[in-house]
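A single protein chain has been removed from this complex, and every other one stays in its place.
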Amino acid sequence: MNLEMFLKMQNELLLVVLLLAVLVGEIITSQKGKSKLINFTIIAFAIVTLIGFFHQPDGALFGGMFHTNSLIQLLKNGLNVGVLIILMQSAGWLKETLVKQNKSAEFFLLMFSSLIGLNFMISAGDFLMFYVALELSTLPVAALVAYNAYKRQSAEAGIKLILSATLASGLALFGISFLYGTTGAIYFDDMANLLQMSNLTILGLVFFFAGLSFKVSLVPFHFWTADVYEGAPINVTSYLSVISKGAAVFILTFILFNVFKAFSDIWKPMLYTVAIATMFVGNLFALRQQNLKRFLAFSSVAQAGFMLLGIINGGVLGAASVVYFVLVYMFSNLGAFGVVQAISHKTGKENMDDYNGLYRTNPMLSMVMMLGLFSLAGIPPVAGFFGKFFLFTAAAGKGYYILVFIAVVNATISLYYYLKVIRAMFLRQSENPIPYFKNDIFMKLGLATAAAGILILGLYSPLYEYVQSISNLIFN
Amino acid sequence: MDILSLFIVAPIITVAALLFAKNLKQSRVISLIGSLVQFAMAINLIFAYLAERATGNTAIMVFTKSAVWFKSLNIRYDVGADGITVFMIVLASIVVLAGVFISWKIKDLPKEFFISLIVLATGVYGFFISLDLFLLFLFFEVAVIPMYLLIGIWGSGPKEKSAMKLTIMLMGASALLLVGILGLYFYSSPDGAYTFNILEIAKVNIPAQVQHYLFPVVFIGFAVIGALFPFHTWSPSGHASAPTAVSMLHAGVLMKLGGYGVFRVAMYLLPIGAMEWSWFFIILSVIGVVYGALAAIKQTDLKYINAYSSVSHLGLVLFALLMLNKTSWNGAILQSLSHGFMTALFFALIGMIYERSHTRDVRELGGLLKVIPFISVIYVIAGLASLGLPGFSGFVAEMTIFVGAFQNVDMFHRVATILGVTVIVITAVYILRAVGMMLMGPVKKEEYYNFPKATWYEKTGIFLLLIPIIIIGTTPLWISDIIMDSIKPFIERML
Amino acid sequence: MNFSYTLFIPLIPLFVFLFLGILHTKLKPKLAGTIGVLGLSTSTLLSYYTAYKYFFEVGKVDGVYQTFIGAKTTWINFTELLHIDMGVLLDPISIMMLVVVSTISLMVHIYSLGYMKGEAGFNRYYAFLSLFTFSMYGLVIATNIFQMYIFWELVGVSSFLLIGYYYDKPSAVAAAKKAFIVTRFADLGFLIGILILSYYAGTFDFQILNNPQGAIISNGIGASFMGLSVITWALILMFVGGAGKSAMFPLHIWLPDAMEGPTPVSALIHAATMVVAGVYLVARMFPLYYFIDGGFVLQIVAYVGAFTSLFAAIIACTQNDIKRVLAFSTMSQIGYMMLALGVSGYDGHEGLGYMASMFHLFTHAMFKALLFLGAGSVIHAVHSNLMKDMGGLRKYMPITNITFFIAALSISGFPFTSGFFSKDEILSAAFENSKLIYFVGLFVAGLTAFYMFRIYFSIFWGKEKTYKHTPHESPLSMTIPLILLAILSIAPGYIHFSDFISADRGGFEAHLNYPLAITAVVTGLIGILVAYVFYKKENNIPEKVSKTFGAIYTWTYHKFYIDELYLFVTKKIIFNIVSASFAWFDKKVIDDSMIGIGDATINSSEKIKKLQSGKFQDYATWFILGAIALVLYFLYKN
Partner (left out) sequence: MISGISIYHILTLTTILFFIGIYGFITRKNLIAILISIELILNASVVNFVIFNTYLYPDMLQGVFFSIFIIAIAAAESALAVSIIVSFYRMLASVDVKDTETLKY
């Protein structure tokens, strides 16, 4: 137990410390001190995030159960930044709603523990760690989803999430158990060496994949997504759609590339079909949504489908493009969600028609929304375009031209419904538009960060180059 | 900062400046200055180009600038220009400048309007100068997207529908294009050293089998924005709903991206595919030419008439490109230029007439020559130019195309050509119909008599567009020679 | 020999046009008129001087008139071989045309000073006149077929502008459109002809094309299409173009309507100059027409010409609008010229027809212009085109009467008038070639005399009508041109045309062929006599006659319903069927199918929404089924 070891899992440890601090703070602060506590927590978390950017040693712990490297570190930082943005965007909500209900601190506790879970998940080195981390990341979120007590939909969403999630993990476990049975190993590396092609393996692989696809919400394992997203508080929704999905996609990539390297002729066709299904279903469902949370839910399903195009490449290019896209997607989605959050917090309106004429009353919000949506749709020059382009390049690199074409067609469909929102905000007028309102400083910061990310991530190539270089180190 | 990159930087600066504009006055002044600068740069570019060639620089592209962007994928910021690029840029800059003048009194959200306009211009410039397929594609979409807002916000009639149709169709086309570009990329080198650079890709010979699949993909991807026959339907409704300046840019510049892209990418990089497929697309383009013209005869909305005539004229561009010889290609470029100026002029005039009479229905208008002589006379001139009267650009372009097309001996090409030639009659019919109904004859309504005369900014816009038409029409030699030289390296891949 | 100054002959009118066109709102009418006249008179002097210099100072070099290139510059390059030049080509016929165009145009310019006085768009009118003159000059001096085509289009448009001069008069607008579109349609043939010819000949240049010893004529072109050499096809198509401009049957329908334009315009464009462009085209390319496929195309030219001249002459007898009568007579006379070209040979005396045709072109220009201007001054006096509103005008407007009479004699081929000589040459040429054509010509000559004197008598003699205000002789500016032209419709007869103009440029000794001449004169006199009996005094013989002819008369009166036929084809078929159906197709089929794709997507999303049933147990079912399906698929695959 030396310092080195601490440094390797510094991020997690810091989060745990922060979590405890918040717990203590919760106990000692008076009722009116709560909003101060919130500010403190956010700032503290910002500091944690900053620390994450200092270099940390690579390597494994606990005999390989836990391992970290610069790519994982990058992703963790990404997750931190994402959560930070979410927290900033939800500060107002926390102060004005939750403090009254006296459960502001618990929000942090749950979210941080889920984040810790994700951190452990992406640096898991064996299936045990992976499973534990997965549950750790899921369960608190279920609580968060059901956070709006006295709101039926919230509770309903909570139930749907927890039950479906446990089913999924049950399935995954069943699969894992077979993998264990065939190899006798639970460490990724050993398993990678020991796995033989056999029916049990296939069963295990597919079930495991299904379990994880649940978190990534790939068709047909995605159904919970929309309902839960709609029912949950918005910041939780954005957490689900951005943070946990991002982490899940990464670990999926990682495991497929490392553990099941030899089985690519199984999982590539699998991804192929699932990707097509996901893109189409996600887009077609998003097409008629009125509630923006639900709308973004389905759009995020479709986005997950696009990510598979990167994974299917099965090489460095694929990994790099996926990680890069996850980062891009994070900022884009947070931009969009942030605006929805701000508006629904101030006016309680979440429907597309309520946004008619938004630009004329709140130009700034509309601009951020537009950036976010364009980025999601993959319109240059914002980051999404580059992200998508690289994903497509990755897929085309292995000769999946048809798949790429289908994907681009889907991108066009998605453009249609993203434009519907733009149309509401810019083209349409309304007799009672959402009135102009000022946002608190945290919300502004949150949106600004997201917007900046959307603009910079694409045009400023070194970011992608960095991702590419480090994934080069890891996946070769 | 090299002379070409300025064409991307200048508009961006303009947009940045526009962000701080308070009201209509400021925003239009800023954008006027911006577009004037671009115009000056464009004119300067001609002379710079001639000077460069005079120094004996015989490279395919001059003023090239190359910088690595995404190293790992070998995506580069590669720009360069040849004679064709130069003229296309001049066209774009003039149309943009005229567009600013025409929308001098834009009512609603002026700042945003000009911003979108300039962004569109940026995309167009970028598209013309970029030698890197990624860059090309990026600018292509940058040019298309503002159309949605421009039509959707400032348009008229069923604007939301047409804006959506236009955007989705063009984006769908770019879907094909993207696949094509990726295909080109991964066949750009036998040994993993892939590149997006057009000139580089041209050096390797892509296997015929691949070209057979790639060419139609890339061609259609570009040709949709060039209003290829079955995919032209976005353009009429788009034109009809768009505000004046936007119709000008749309028909004058945006639709040129199609022909230009076909020429630069599809034909240049996939010559074998081009030869293989030309017959098929020739049929489509000839249908487009005749069909567009015939459909225009029956229209009553002025904008529809010109939209269909655009379909016909641009069909001629694709037709000429598919004839695969130097002369016809030269004609295609000339036609692009001349159509750009003419259609922009037409839409400008239609806009002015519409502002005064609040109708675009030729049956309701009449005798305008009496009440707004200046605008009407220019309209007549534009009409004559568009039906290919000698002394105007249209004639030069069309004759070059026809003579070029006639160099193909076999029956198929001959028949296609002769069918194409018939368009000179049909065009005359619909142009004269419009002119006769709208400008001549007795004045239809009393209130027409108190139409305001053309204002100074309207006149400026008009002359900006009219003068190039006459210059090309009367002294085509130097222009066509410059273009001819620039075409040589491209045509050589065909032979 | 330096002829470079000839460049100014076309350029001056061009500058005048630009000047008047740009400033036409600023200038005073008087000033504009004078500028126009002065500008043109300089060009006229220049062309006279050129003619003198060419024929008398330079004269024949080793037995033939040489061709001179006054100036020449490349306008645009198409291919290595093909490039359009702009230049001035001087040879006997182009110089003759220069003289004709200048003279008539000058006369019209002067005449219009009076005729168009006080018109709203006076300056516009003069601008257009100059534009037309410029284009016509450019056409006649073209050095190559494409330059000719370019100016061919330009004269077309200036005629469009001038016919539509009274643009607020719907009939005028319609006529202008008709004229332009019909000729444009013919030009389609011309253009395709040019394309074919230039592709196989590898040049546009007249000097190379027409050279009898040149490659194209002597060894011809191998390629052939449907049994005829491609060149022949090219020539046929080009003749179609010519027929369009020269209002040959069946492309003649635009000419009568073109009379909607101001009368001087009709005199200039639709009688003397533009409408003979077709004849000039054939004459210009004569060697090709003669040598390729043994003059096959010339046969067509001859018969089309003959038929048109007869056809038009018959119609002319029944029309009541004097300008229309003149229009049909123009058609018929041009038919004469075509006929003459058609029957012509090449060398020496063989080329009589060619010479005759050019000769007739020259003389016809003079007396037909005179007739129109005379008619103009009559119309100016009585404010009507219709014969029934005229009568006994001789005592009110003596000069007009005399001059008109002279012109009428001349066109009827009365001895000692220029018409007599030129017509005689044509008839004798026809006689030598084909009897049928000769008799047609002869009959037409009789008809011509008849209908000319029909209108002459019914205008200047016959019973006096009641005029709103008593007619009076036109001002000097109008009468002077009349007098000059009257002189010119007699004098040229005594020029020995054959010395100057002949197919092989060598010139030959042409002499009256007395028997033919006498027969021609007699037929003419018969025609005049009949007219005298019918129309000298108001009587009912014409009605009787028309009764007896009955249906034929009405058919003729309605110009054999050819306009109606065209109208049916264009309006009913092209507009309402073809074009309408295209428009419909575009809206309903193509557009809707594109929209349909979008709607289908949206509908499908509606269809599948039931999947998201809200029951998480269903979700679980899907989940499991999905997983199991994948498993089974891959188990099956292995």
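Note that the chains take the letters A, B and C in the order they are written out, and that residue 1 is the start of every chain.
The working rule: a residue touches a chain if its C-beta (ideal position, glycine included) is under 8 Å from a C-beta of that chain, and two chains touch if they have at least 3 such contacts.
Nothing here was measured: the structure is a model prediction, and the numbers come from that model.
For the chain that is not shown, the touched chains among those present are A, C, taking the whole complex.
Checked against the hidden chain, the listed residues A:I162, A:V274 or A:V323 yield one contact partner: A:I162.
When the omitted chain is restored, the residue from A:Y180, A:F263 or A:Y466 that touches it is A:Y180. The residue touching the chain not shown here, chosen from A:I51, A:V132 or A:I474, is A:V132.
In the full complex, the hidden chain is touched by chain A at residues 127-128, 131-132, 135, 139, 142-143, 146, 149-150, 152-153, 155-160, 162-163, 166-167, 170-171, 173-174, 176-178, 180-181, 184-186, 226-227, 230-231. Of the residues in chain C, those that touch the hidden partner chain are 609-610, 612-617, 620-621, 624.
Just so it is clear, only the chains that are shown with their structure count from here on.
Among the remaining chains, those touching chain B and also chain C are A.
The greatest number of inter-chain C-beta pairs in contact is found between B-C. Distance between chain centres (mean CA atoms), chain B to chain C: 37 Å.
Note: centroid distance chain A to chain C, computed from Cα atoms, is 79 Å.
In chain C, the positions touching at least two other chains are 598. Residues of chain A in contact with two or more other chains: 416. Residue ranges of chain C in contact with chain B, taken from their complex: 25, 74-79, 82, 146, 150-151, 153-154, 157, 164, 167-168, 170, 173-174, 176-177, 180-181, 184-185, 187-188, 191-192, 195-196, 198-199, 574-575, 578-580, 582-583, 585-586, 590-591, 594-595, 598.
On the side of chain A, the complex with chain C involves touching residues 159-160, 163-164, 167-168, 171, 197, 199, 202-203, 206-207, 209-210, 214, 219-221, 223-224, 226-227, 266, 270, 281, 284-285, 287-288, 413, 416.
On the side of chain B, the complex with chain A involves touching residues 69-73, 75, 134, 138-139, 141-142, 145, 148-149, 152-153, 159-160, 163-164, 167-168, 171-172, 174-176, 178-179, 182-183, 185-186.
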